[in-house]
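In this view, the complex is presented without one of its protein chains, the others remaining in place.
By letter and in written order, the chains are A, B and C; residue numbering begins at 1 in each of them.
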Amino acid sequence: MRVKVRYFAAFRDDTGCSEEFVDSAGSTTGEVFEQCRSRHQGLHRHQASMVAVNDEMAQWDTPLADGDEVLFFPPVAGG
Amino acid sequence: MRVKVRYFAAFRDDTGCSEEFVDSAGSTTGEVFEQCRSRHQGLHRHQASMVAVNDEMAQWDTPLADGDEVLFFPPVAGG
Amino acid sequence: MNRFTVTHDTIALDAFRRGMDDPSCGAYVQFEGRVRNHNEGQPVLRLEYEIYEPLAVKEGERILDEALARYGVEKAAAEHRGGLMGLEEVAVVVGVSAAHRDEAFAACRYIIDELKIRLPIWKKEHYASGEARWVNCQRCASAHDQG
Partner (left out) sequence: MNRFTVTHDTIALDAFRRGMDDPSCGAYVQFEGRVRNHNEGQPVLRLEYEIYEPLAVKEGERILDEALARYGVEKAAAEHRGGLMGLEEVAVVVGVSAAHRDEAFAACRYIIDELKIRLPIWKKEHYASGEARWVNCQRCASAHDQG
């Protein structure tokens, strides 16, 4: 399965990358994130990080399909 | 004791009067109001009515002195 | 500098808000009370506010001071319009600037609630039927008379 991954804000700084393609053996957003972590040492999943798939908010166990676009969001500005 | 009495809003409509002088045997704002009621049939002291003396908020048992200006306020607009 | 003011013209909202700028504040909350086209089922054409200005200003300033002390906000101001006004016109505006939004919301709410019950200001509604009536707050109207 091949998905497109996009990093925002602090995640873009952490990875030095704004988007990349990932060939994944995993099948969920969480598994793809772990794979990205192994590729980018600075990347960490803080508790308030969020994920979206194809411009809809998703969960960390949301299943992915080939061609999906996965958005990794670091914690938002909040307060 | 002679005081000046001023009526506002609905009280002015109730009395047909915006101000008048009252020679009073009473000594408090409440007593002067009762005297005014006997003079103006339409005048009633609703629970939320307020009174001021010489441009300071007062109570219904505030003592008065000769020459004081007493302001009778019907219930305010509120809500 | 008065922070509570009474006007008999249109309230100058832009000037009011410019006066509330404060570089230390991340939050600004503004409340506007406007003339609405109905009350208790009756169509309203316009409102008239009678204000006893000397005491309204004194008590208004006091309420603003209380809000500053109670909530620790940086700036608070309010302006009330008197006289006749038409639909959608602003009768009263309250503004609060604070470092954070918690206290800005709380102080703004406190101020408008206190202004409404403590200031010598009376509202007369003019209806489409041609009638006009002094309006009291519902809490007061439902209370028993004392005499």
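As a working rule, a contact is a pair of C-beta atoms (placed from the backbone, for glycine too) under 8 Å apart; a residue touches a chain by one contact, two chains touch by 3 or more.
Predicted model only: the values in this text are computed from it and were never measured.
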Completion exercise
Not-displayed chain touches, in the whole complex, chains A, C
Problem - Residue of C:8, C:36, C:70 or C:133 touching the missing chain in the full complex - result: C:36
Fill in the blank from the handout: Touch rule applied to subunit A and the missing chain gives residues 8-10, 13, 34, 37, 44-50, 52, 55-57, 71, 73-79
Exercise for the section: Extract the touching residues of subunit C with respect to the undisplayed chain. Expected result: 13-14, 17, 21-38, 87-88, 99, 101, 104-105, 108-109, 112
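Throughout what follows, only the chains that are shown with their structure count from here on.
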Handout entry: Gap in Å, rounded to a whole number, between the CA centres of subunit C and subunit A
Key = 49
Practice task
Compute the distance, rounded to whole Å, between the mean C-alpha positions of subunit A and subunit B.
Solution key: 73
Handout entry: Junction residues of subunit C, two or more chains touched
Key = none
Exercise for the section: Give the residues of subunit B that touch two or more other chains, as numbers and ranges in rising order. Expected result: none
